[in-house]
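In what follows, a single structure is set out as structure tokens and then discussed.
Excluded from the complex is one protein chain; the other protein chains are retained at their positions.
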Amino acid sequence: MELEKIKELVDMMKANDLSEIEIVDGQTRIMLKRGAGQQITPQVLAMPSVVSPSVNGFIPNGLASAETSPHVTQTPSQDSKQKKMAEIVAPLVGTIYMAPSPSSDPFVQVGDPIDEDQVVCIIEAMKVMNEIKSEVKGTIKEILVKNGQAVEYAQPMFLVEPD
Amino acid sequence: MELEKIKELVDMMKANDLSEIEIVDGQTRIMLKRGAGQQITPQVLAMPSVVSPSVNGFIPNGLASAETSPHVTQTPSQDSKQKKMAEIVAPLVGTIYMAPSPSSDPFVQVGDPIDEDQVVCIIEAMKVMNEIKSEVKGTIKEILVKNGQAVEYAQPMFLVEPD
Amino acid sequence: MFSKILIANRGEIALRIIRACRELGVQTVVVYSEADRNAAYLHQADETICIGPAEPAESYLNIPRIISAAEISNVEAIHPGYGFLAENAHFAEVCQECKIAFIGPSPESMRLLGDKVQARNLAKHAKVQIAPGSEGSVENEEEAAKLAEKIGYPVIIKASAGGGGRGMRIAHNEVNLRSAFHNAQTEAATAFKNSELYLEKYLEQARHVEVQILADQAGNVVHLWERDCSLQRRHQKVIEETPSPALDNNLREELCKAAVRLVKAANYVNAGTVEFLLDKKMKYYFSEVNTRIQVEHPITEMVTGIDLLKWQLRIAAGEHLKLRQRDIKQQGVAIECRINAEDPANGFQPCPGRIERFISPGGFGVRLDTHAHAGYVISPRYDSLIGKLIVHQKTRPEAIACMKRALQEFHIEPIKTTISLCLEILSHPQFSKGKIDTGFIERTW
Partner (left out) sequence: MFSKILIANRGEIALRIIRACRELGVQTVVVYSEADRNAAYLHQADETICIGPAEPAESYLNIPRIISAAEISNVEAIHPGYGFLAENAHFAEVCQECKIAFIGPSPESMRLLGDKVQARNLAKHAKVQIAPGSEGSVENEEEAAKLAEKIGYPVIIKASAGGGGRGMRIAHNEVNLRSAFHNAQTEAATAFKNSELYLEKYLEQARHVEVQILADQAGNVVHLWERDCSLQRRHQKVIEETPSPALDNNLREELCKAAVRLVKAANYVNAGTVEFLLDKKMKYYFSEVNTRIQVEHPITEMVTGIDLLKWQLRIAAGEHLKLRQRDIKQQGVAIECRINAEDPANGFQPCPGRIERFISPGGFGVRLDTHAHAGYVISPRYDSLIGKLIVHQKTRPEAIACMKRALQEFHIEPIKTTISLCLEILSHPQFSKGKIDTGFIERTW
């Protein structure tokens, strides 16, 4: 799906007073809405994906669809227009620690390559230290949390560019 | 998915006042909507009319637009697919009488030709008998009220096929 | 009791009357203009009759159309609500002639109390204090200037037939007075077709305190204590509460008894309100009588447990008051906030339009009187009141806390409302202390 095509579609909508377009073609789905007070929402530009994608943090109105503990999730982040990003999200509520001890180096830093099953942080819940492992192989692109901060369930912690 | 095809569909929609198209063909699905998200509202299939037409009885959600006493109104009645009909509506609340006195013949009957300014019924309000005149010239096609019945403001009373 | 009545009003008060009727087993016929055709409250009526287009003059203010609707629907009585025809003595008279009971006072007492000069004289007679001012009407500028000199500035000029702030002018000196007199006269002539004016001492930083009355056809009169309506913006009430934080029990008793004396002197029947102004020295002066149910009646209902609308119907149907004065107690504190579709950030411009999101407050101590809901379209044709939020709690601090949380829960989108203003007022230290007057809002916001 080239952006050019979408632009043309949008122009067509405007010129012809269309309020909605949806095109599904195999793996590709384009949905455009216009007017009636609603903004144009080019919501899902989803690509085929290895990991079961969920929409945490981007849940539209209505019910959350993710019902299983989502650990890694694809995200259409603004910072990643080119390459698709994966998120590592908190699997439980608690306090996050970025290093095994106050004096140690952090588990991971931006730019680090990570493997599946590599520990990326610790979440303390009820005095128990839970090691959180990545479920994706790739490179840490962004760290979204700070050492000692509280995190809630499914809160994004790391952006990873998958290999 | 050729844009050309979509363009053609859109033109077709515009030309024929379609509000929605959905095409499913194997893996491909195209859905197009037009016009402010609302349903098809063939509200006004109005013909040129001598009297200011209003939309009584067919007011969509929201505010009534008719603010002046509407006497005759164009109507897309089901009974008149071929020819457009005009309605004579009640200009005031009261009791309707179809004849000048209980023993007289009714002012008009179905099939009668009527002239502008011809009395079609009487509406009694606060003991005053108000003669109601047609504002349209044509033929009485249907009488929608019964002698002695109460009518409210803007209630359709007669369907007239205008000349 | 009546078996069927007509409601000659719209919006929240029409719904309020429907509610009372349903609970009493009285059938309702509700008239409406084309602008209200799709309003949900109409579904609560047993019958509805469209009486005209949106303009009030051709619908809610049109006596022949309303009477005609009453005749074809064969009702025994008409409830006028507030506003529109509620204080129109001629309408009450027409009802009488048509043998339809008017749910309100007689045309005679409406006329008597509607004329402010006559009402002042009546009050004097009933030994109710009135503000120093003209005996009757004031003929000309000269007379006005002489009188003003005598009673002292500032003075207020009012139209005898007045109401709603029209034909009203405040003057702080003689130059002021002369031009004000002329303007008020012109305005009164235009608005009320009656240019008669009178003059009173103007009370600065006064409180507006009013007493609710019920009077039956047998001459029994009770009061239901007072309401404090000092929070006003341009003579429009914004927040009301009861009991008044300004009164002690002696003054409260005295005020309420004065109100009873006055309505007895007017041979008044049905629900009514006697308004007083209270000056900085806690001296009270009769202001006027409202010969109808008031917008803010719910706060009285909350603290007394008495349904005023039901009593209006019962009294009009000839029932005697079964309420004894000593059994009518003020229990706890009630506050009402008027929710208007107006933008406080933009000069209180009306904000008509469709309500997309409507999340209403609820829970313990909260009452909401509204005809609005998600999907309701606010007409630009009528007043901007879209709801009244009322709370009832044991103490004033609890009532304020409850109102604040209720206002915070109340979401109406996308139209602007006075919810934000009400929240600011409730959070103001002067309000917590109960130290407010009719000029407070305009001085502060």
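All chains are identified by letter, namely A, B and C, in their written order; residue positions are counted from 1 within each chain.
Assume a residue touches a chain if its C-beta (ideal position, glycine included) is under 8 Å from a C-beta of that chain, and two chains touch if they have at least 3 such contacts.
This structure is a prediction, so every number in the text was calculated from the model and none was measured.
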**Prompt:** For the chain that does not appear here, which of the shown chains does it touch in the whole complex?
**Reply:** A, C
**Message:** Using the document's definition of touch, tell me which of C:Cys98, C:Ala191 or C:Ala401 contacts the absent chain.
**Reply:** C:Ala401
**Complete:** The listed residue (C:Glu254, C:Asp307 or C:Asp383) that touches the chain absent from the view is C:Asp307
**Asked** Which of C:Gly136, C:Gly152, C:Gly219 or C:Gly375 touches the chain that is not shown?
**Response** C:Gly375
**Complete:** Where chain C meets the chain that is not shown, the residues are 15-16, 19-20, 22-25, 40, 44, 298, 301, 305, 307, 309, 331-332, 357-360, 362-370, 373-375, 394, 398, 401-402, 404-405, 408-409, 411
**Touching residues on chain A - with respect to the absent chain** = 56, 59, 61-64, 66-69, 92-95, 125-126, 128, 150, 152-155
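The rule is short, and it goes like this: only the chains that are shown with their structure count from here on.
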**Request:** Considering only mean CA positions as chain centres, point out the chain farthest from chain C.
**Result:** A
**Message:** Taking the mean of the CA coordinates per chain, how far is chain A from chain C in Å?
**Reply:** 57
**Request:** Report the inter-chain centroid distance for chain B and chain C in whole angstrom, where each centroid is the mean of the CA atoms.
**Result:** 42
**Complete:** Contacts with two or more other chains occur in chain B at residues none
**Item:** Residues of chain C whose C-beta touches two or more other chains
**Value:** none
